[in-house]
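A selection of the complex's chains, in situ.
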């Protein structure tokens, strides 16, 4: 079943990716062209069209690297170096992945807790909810360095402050989705539980939770992506030692666009993996709940 | 739902006080003990008065239980009166607060909490009354976040560069309103609005396209997942390269950030309609588009609004973060990063406060629209 | 060994080679110090870190240090390894800007986050408004790289002699393609990388002694780095630097800026005045530097 | 045997059979819904007492307030005027004592639970032990003839089967008062007859009190000790008929003249409540 859906995806994904790659090469010419022309003019050369195209696709620090440049760099820093060395994308991905994961687990947990509180206590619903929303409008990158600084001041460094930023970004989608989900049971089902004089925990576990699961998984997909963004953002002010964020930042200090893109690809792969994991978990629960095929 | 049957006031004194009141009274007792143990004339002023006021209000509220409005009023006055006493007493004694100060503060906070609890159980008959309460409750809550922040920062003497007190931030907002207004115009009204509209629309259209063509759905969703996680930090410099350093590049970042949540939620929402309803449309040989517009989109609305809400906050964050890269010398993100470097931390927080206000208003507008559009959904109809 | 935490202004790179070398070569250890070097980043304000107790001593620019002092973080300069400024403005020769007189009506890239003061001081001196328009210059907050020049989004951009300038060269500009406005040569330089501590700490003789040893070892490190740039670059790479060739070149360029570690009061005065003129600081700074440490450390 | 024992005016309180305690007592009960489109008076001045062990049917045109009345008894809706007590308590207290089982007009099964698990739901909530639970599920599913469908999910069952599953769910937990809102609406005559007999047997055996909404006049007459006829806009009680048929009721009692007489009276009351007499 899983294999099947995998195969049915391969063809469309590769076709679309191929289209993307072609468009990408085109963009690379458009974006790298002007500077290449400047270079050639300064060097007093006048290359032919083909030569010009090749040059736009092989600049050392292009505005938009060509796909094969990114692929080469990605290959080089994934497979030709020791996985645990500072130059390996695997190592950096792992660093980011671990704080993403920790942050996501805490974020999802916190989001669920908040949603449960909001659904059960009118006072929380009415006083907390608006401020949770406000909390999300605070620009995280402005706070992230301060958070890291404050934690560092009390001697907490490493994974924890990063995971905290991830938590901060990921709890919100979960909280919003879960509030919606926990309130989604039909009136008649709630009435039924009322006739049993079911306690709140019983209504919660036997009705609200199962009814909310589709919402939970949809919002967890968003949350896990947000968590990754949080982890990467949080890696910036930590002195850019390790992690995909560090790679991006280092790349951008030295305009190493090819490295930036390779790191972006690594980050995206990590994201796809995480979202796919959440999706698979969602499908498994759905099936366990007797889900009707669409 | 389960409002307890009204208890007549006369039976009250013998019933147990609510836990917030009980704790507040405990805090007062502890505070009095500690304060009398300390050396008089040192540390913040007004502690005796504040402790007394908390005790009075707590006792009064206990006696008035069962008459919610009176109880709430006395709690409100007691809590905020004590807070005012404490805050004015700390002036000139920054960093010298002792346990009794925090106990008095905690007591006042508990009273405010109780006040909010009492108020949230009220269901005024009139619409305007409900609106008032709906506003008052979060405002009290928010006010206490600020009061606690102010009191702790000043009581503990936390360095200004780490965290300025709200009063300093408010002063800065008042003093720099012209700069703030220019920044809001640049970031919110140009970058955020454009990016949000384009991003949400693009996500929506992509979701419809993915829905219409199975091929696209299979191909686009995994790629969409990838694009979603494209960390803005990496995209922002690229967008600056592509779209220049003015607001269009920020709008582009916002587009990228808002696209994915919209795509995912819409795709999920489009499959949210019931089987029987879809069968019904089949019996009408309803084409793809009529089914979409008359059944699947309305049924998807709760999900779509979910995305619109999440995006309303993401958009602002995205635009501000994008301004950390190349910008003209105006904009909220520019100001934040620049003023951190200049050690004007109060200005940083002023921008953050304005951003939070703008974001909350934005979110509120979307939430209102949601209520109007998905009035039929059990979560709005009440459940 | 006595513990010292040093907060850098930026990521690990040749700019800080002296400190990495001192640690690597055991100079700190010899002085009985256990030094922890914390890398900075684009949004780390070392002044904030030290105010929060996260560091004992920081590397920062004088302008930012004085601004923080004005805000109540009583920073004191205890040593000034960088005698000269590495900041310059570069413009392509085939562009519209050839001399200072051409600035009007054009777009200039400037770094903010406390690095913008030298530029504003310069414009102030030239009498050019910075609000844009035909008679002023349009200021662009520049990112970490030389892209605005390549993309022609700015007519001139800020570079450090030891860093971004070489990125421009790497990107295909030849030195003769560029017009260079060097702040030091124009006499507009404000003091760059110096070592700063909190005034209150300095009152403690034990701390003062620690700093004497720290400065002594650091300057020894710098000396070593200037003499052995390749080895210094290696130390930088060990500490998390990127792009070895670039780091070697950077150490070589930084070497040209390094002095004996003592603060030049003349440049200090110029820096302080420039800040006061721009109202970056509200009052004439007092006690913002001390020579006591360098006097003891560098006999 | 007197088929029609008493005929009270509609607004008077019909007294319960002497010697039995009142299970439900409503007094000038009224309920008005506020809608976007103005208020809807779903119940108006309803007076009603139901004694212990009675089997009361509610019949009336669609929209006359039968469901609403049952919901008020079950404390799912608060009356806007008048008073009502259940087992001598407020409906809320009665609900908290788990005084009744309720069969909704629609099946209201949880889509994520199998049929057996749906029936198990109230038992889980009331803390019935696992073994006991299994036994009761088996028994009640057999009663409604759904043996063999334990592991199916609701959407895999036909409409009538879903309805029967929901009846099983209400019977599994053994409440003294049963509120049933058209439980047999989606069932064919044979199953219906079968379940009617089962229900009567259960009632006779266990002395339960049953409030039963139905649209079928023969069903109402066959099952009930008393029939409450209602009429819409505003919803009110127009007639209360004691059937006084023997407790032992073979199916062919439905051809007896007493039976037919009562049915005729119900039909007449029902017709009067309709706006279109054609």
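The chains carry the letters A, B, C and D, assigned in the order they are written, with residues numbered from 1 in each.
FYI, a contact is a pair of C-beta atoms (placed from the backbone, for glycine too) under 8 Å apart; a residue touches a chain by one contact, two chains touch by 3 or more.
Computed from a predicted model, the values in this text were never measured in an experiment.
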**Request:** Write out the stoichiometry of the whole complex as a formula using the chain labels shown.
**Result:** A x1, B x1, C x1, D x2
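Just so we're on the same page, only the chains that are shown with their structure count from here on.
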**Request:** Considering only C-beta pairs in contact, identify the chain pair with the most of them.
**Result:** A-B
**Request:** Report the chain closest to the protein's overall CA mean, measuring from each chain's own CA mean.
**Result:** B
**Asked** Between subunit B and subunit C, what is the separation of their C-alpha centroids in Å?
**Response** 40
**Prompt:** For subunit A and subunit C, what's the span in angstrom between their mean Cα positions?
**Reply:** 35
**Request:** Among the residues of subunit D, pick out those that touch two or more other chains and give their numbers.
**Result:** 155
**Asked** Listing for subunit A: what residues touch at least two other chains?
**Response** 63, 141, 145-146, 149-150, 153, 186, 236, 249, 252, 292
**Asked** What residues of subunit A sit close enough to touch subunit D in their complex?
**Response** 186, 188-189, 191-199, 202, 206-207, 210, 289-292
**Prompt:** In the complex of these two chains, what residues of subunit C are touching subunit B?
**Reply:** 42-43, 45, 47-48, 51-52, 64, 67-68, 70-73, 109, 112-116, 130, 138-145, 147-148, 151, 153, 280
**Prompt:** Within the complex, which stretch of subunit C touches subunit A?
**Reply:** 8, 11-13, 38-45, 48-49, 52-54, 94, 143-147, 150-152, 167, 170-174, 177, 240, 242-243, 246
